[in-house]
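Just one protein chain is left out here, and the rest sit where they should.
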Amino acid sequence: MIIVLKPNTKQEDVSRVEHLVKRRGLDTHIVVGQEMTIIGCIGDTTKIDAKLFEVDASVDKVMHVQEPYKLANRAFHPEDSVVDVSGVKVGRGHLALIAGPCSVESAQQVLEIAAAAKQSGANLLRGGAFKPRTSPYSFQGMGLDGLKILCEAKEATGLPIVTELMSPEHLDIFNEKVDLIQIGARNMQNFDLLKQLGQLDRPILLKRGLNATYEEWIMSAEYIMASGNENVILCERGIRTFETYTRNTLDLQSIPVLRKLTHLPVVVDPSHAGGKWWLVEPMAKAAIAAGADGLMVEVHNDPESALCDGAQSLKPQKYDELLREVTQIAKVIGKKI
Amino acid sequence: MIIVLKPNTKQEDVSRVEHLVKRRGLDTHIVVGQEMTIIGCIGDTTKIDAKLFEVDASVDKVMHVQEPYKLANRAFHPEDSVVDVSGVKVGRGHLALIAGPCSVESAQQVLEIAAAAKQSGANLLRGGAFKPRTSPYSFQGMGLDGLKILCEAKEATGLPIVTELMSPEHLDIFNEKVDLIQIGARNMQNFDLLKQLGQLDRPILLKRGLNATYEEWIMSAEYIMASGNENVILCERGIRTFETYTRNTLDLQSIPVLRKLTHLPVVVDPSHAGGKWWLVEPMAKAAIAAGADGLMVEVHNDPESALCDGAQSLKPQKYDELLREVTQIAKVIGKKI
Amino acid sequence: MIIVLKPNTKQEDVSRVEHLVKRRGLDTHIVVGQEMTIIGCIGDTTKIDAKLFEVDASVDKVMHVQEPYKLANRAFHPEDSVVDVSGVKVGRGHLALIAGPCSVESAQQVLEIAAAAKQSGANLLRGGAFKPRTSPYSFQGMGLDGLKILCEAKEATGLPIVTELMSPEHLDIFNEKVDLIQIGARNMQNFDLLKQLGQLDRPILLKRGLNATYEEWIMSAEYIMASGNENVILCERGIRTFETYTRNTLDLQSIPVLRKLTHLPVVVDPSHAGGKWWLVEPMAKAAIAAGADGLMVEVHNDPESALCDGAQSLKPQKYDELLREVTQIAKVIGKKI
Partner (left out) sequence: MIIVLKPNTKQEDVSRVEHLVKRRGLDTHIVVGQEMTIIGCIGDTTKIDAKLFEVDASVDKVMHVQEPYKLANRAFHPEDSVVDVSGVKVGRGHLALIAGPCSVESAQQVLEIAAAAKQSGANLLRGGAFKPRTSPYSFQGMGLDGLKILCEAKEATGLPIVTELMSPEHLDIFNEKVDLIQIGARNMQNFDLLKQLGQLDRPILLKRGLNATYEEWIMSAEYIMASGNENVILCERGIRTFETYTRNTLDLQSIPVLRKLTHLPVVVDPSHAGGKWWLVEPMAKAAIAAGADGLMVEVHNDPESALCDGAQSLKPQKYDELLREVTQIAKVIGKKI
């Protein structure tokens, strides 16, 4: 941490700030420049709030030079992490190919889609039982009945299941039945929930919040990890920008950036980002070319009648074609399928 | 709702889309333009998901013409709502003047600040017992002990209290003890929690999410109202933009816009938006000049030693000066203090 | 400037980077921390491109501690600047009250509006002769004929005129006839034009670009000042954010921020920001309450028939009422009208 003092700060004020820093257990190093003086703070500054010093009348600004995360930080864990989802490996070259309907609507629907997706090469089954909806008047998901259907589909196909947890009251049943617990964009900074996820045995799929910086996103993973669960997969799903033609702007630079900053696997959800089915295919291929550790794609056998987000779902036939091209690109990039 | 068909759509395709619309209980009206055909959908479209039609191969786009909210909509409730916070009226000319420390740190601190703030004219006491923090390593608040301190300060000063609820496990105790329950920006779309707030008797202070549009924000109020609790106060606290010199960009246009779209009171939090104490005073005055129904301001007797957000807190003396100017501006605008 | 080296950088690499810095005429100061080493660069770093060092394999990041602007910097010019617009003072408590139609449409229109606005208290007349329009098919302004009409209105009312320059080919005629030359948001980083404005005798009204940070905006003023013309007034007109209900998000925090960073006057244009006439009045009052040095407001005698942006124009009667309230708020704030 570096504290920049205001121009012409007097020696006694420099000393006072220095003292404030030392009181927090840090060492200091003063650099006197031509127009300004800075104080370098030496020691573990991860747990120190920069704002504590900003209030001092002689302080111009405080700058962090160290990342505030430890467990998720690649600097302290140089090798890629591999997350094991009930036998399916994700990361270090292993791709998660997650497919399924946006919402669980019926046993037949899910079974049909799951069978087709598996045939095409999917290795994980997704489906929403609890649905976060902007409007209280929209379909809110089948709830626990939906979860039961997912379990049946898992039994039938052998595909481990991925579904979104929205409320702490379902922590136990999810921990028992769900192979990869998804946390949606809107709960990415539900810190209470994050801490509770740290108590679970299951891996977590943590979606990026619509306005989350890379650092905030990693800090949310750090919450889970610091609470005891290090099996976290990050999922890029688009951020909110001024462009409204697409639902969100898919930020594929997040893939190489996160690979540099953390050791956690990163998968991409091209269905939610764009909100239009014809964007899924080019963006899925782009994500793999950029080095993603997997894809989460909405597949529906009858998008016209879907209760939710049909407009962004691929039909099984399209998904099959997509995986063929994805496989070829993955080979160019050196990934295993 | 208006469905715009693709150029040169054939009559049979127009009929098919028309049929899809009618199946959802709506009437249709076809307008044949020079280059395109549109279908006007007549009936209550509030509960219908536009995307259901967007998947049709002949549909170019679907546009909503009606707001998706009912209970919060000024069109159906033309008069300003007044929310009663344990005897303090908010809205329709009555200002909420909420003041207090960011975090509750000790009984002495809170009592001292509360007494001073009341003296200056504050009518509600704020203080964080549970703190949402980006880092798991930062101070997370005093929890239930903090709440107890707030209750003591209420007893001592008579000021009703405002504090943030972060977890459903505290719904009961908050309903019993907190006069105005605050929902933070990061939980604005925690839909499960919103539904549960609808069961409570206490009014809710709903902060705007960092990336929430006006409509999404109102829809979150609608969640609470549709679940049974119509006492909602909206709180503008800045949105996330590309500008990083300030923590967030305070959007004061939200005040007249929300006044037009809804009947709910709107208060402004200038402390969190800017993140710098010297922005609080000009922005507080601007908010009142723009017609806000109140202010939520962080006041701290010793910002240099605050455990959280000291940099954005006013000292009691500054707060006192602020309220004097605010009172004068409120008079120009025709508000009661 | 501070150079943060990668963890575990070897001594020889530290020396190499140090050498790179010294080659640019700067002194260095090494701070060895617990986990990382930083190099403080001492000397005038304003003109040095941080990226020069970022390419080095041992460098993690480079952070500026000094603002990159000199002439516009309040640190080197502590007193508020006053800009004289043909006799009308702007800044240091003097308000610019700029009013007039979006586009010049006819002599009669401009004269009528100018006379009414002056009567209400406006001290500068605006009107667009050259109009930046998103579409090549929209009305592009009356051009030089429009400028002639503005000059007639100036003669008739005595109000100095403000109008937008779009092309370097009109530099001479603007310098001769226009009292305050406006540079629009879309040209804020037209650096070639900025340099040429530095050659003129007239003051410049520099609007903020839709995506310009405070620093970039000030740097554009610095371009004009460094080229020889120090009479620059900054104009906040809203930035682009994810919210689309309003045309742009008016950022009133810019007023206190710019007052801190620079000595230049700051005026606010509430008409363009919101794009709706009913937002103008509350936002104009808020801007003054926040400490703005003036307002630029669109006034039209017949908004329904305006060729451009009628929806955001006030009628003269509304403008008159607005200025009365603005005057009262200005008094509370301590400004002169």
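Letters A, B and C mark the chains in the order given here, with residues in each chain numbered from 1 onward.
Definition applied: a residue touches a chain if its C-beta (ideal position, glycine included) is under 8 Å from a C-beta of that chain, and two chains touch if they have at least 3 such contacts.
Quick caveat: nothing in here was measured; it's all calculated off a predicted structure.
Taking the complete complex into account, A:D251 is the one of A:E152, A:D251 or A:D320 that touches the chain left out. Contact between subunit A and the absent chain runs through residues 211, 213-215, 239, 241-246, 249-253, 255-257, 260, 273-274, 278-279, 282-283, 285-291, 325, 328-329, 332-333.
Of the residues in subunit B, those that touch the hidden partner chain are 2, 4, 7, 29, 31-36, 38, 40-44, 60-61, 63, 65-66, 75, 240-242, 244. Touching the omitted chain from subunit C are residues 20, 46-47, 49, 51-52, 54-56, 68, 132-140, 166-169, 186-187, 189-192, 194-195, 209-211, 216, 219, 222-223, 226-227, 240, 275, 277, 303-304, 306, 308-313.
Operating definition for what follows: only the chains that are shown with their structure count from here on.
Comparing the residue numbers each copy contributes, subunit A and subunit C share more than half of them at their mutual interface.
Set against the C-alpha centre of subunit A, every other chain centre is closer than that of C. Our note on geometry: subunit A versus subunit B, Cα centroid distance of 26 Å, whole angstroms. Mean C-alpha positions place subunit A and subunit C at a centre distance of 38 Å. Residue positions 240 of subunit A are each in touch with at least two other chains.
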